[in-house]
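Removed: one protein chain of the complex. Kept in place: all other protein chains.
Up next, subunit A:
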């Protein structure tokens, strides 16, 4: 049993409200559905799906977390979420953002509150160019975390 697997096994129990485990057959990729719990009109009544990809060094290494589409499930509108599902969140950057004390639950809750606090029903600037460039690995992107409002 690898270090990552051992650690992941511990959380299959209780998840915070609004978060459900959809798929966790192996310890390489998990999918979780999240709902925004308040009445934010942008996300009200909608469910979004997160994909977590773990490498063998999890939780020392950050997981790769993206929103994914599924039947009836879209990518949420947010000025820090690209339309291909890539999330611009400090916590997920492998530099100094991630910490090994973080977990799947804490990441989900951070993303939940990122949606809850959002009032702008829009994509990041340059979304179309970014998506066209075909970059699907969030690790290759240098995000700018300069927006204190989100």
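The definition used in the following text is that a residue touches a chain if its C-beta (ideal position, glycine included) is under 8 Å from a C-beta of that chain, and two chains touch if they have at least 3 such contacts; residues count from 1.
Simple rule for what comes next: contacts and distances are computed from a predicted model.
Chemist: One chain is missing here; what is its name in UniProt, given the choices "RING-type domain-containing protein", "Putative tRNA (cytidine(32)/guanosine(34)-2'-O)-methyltransferase", "Ras-related protein Rab-20" or "Transforming growth factor-beta receptor-associated protein 1 homolog"?
Modeler: Protein name of the absent chain (UniProt record): "RING-type domain-containing protein".
Chemist: Decide which residue listed in A:16, A:100 or A:126 touches the omitted chain of the complex.
Modeler: A:100
Chemist: In the complete complex, which positions of subunit A touch the hidden chain?
Modeler: 1, 3, 6-7, 10-11, 57, 59-61, 96, 99-101, 103
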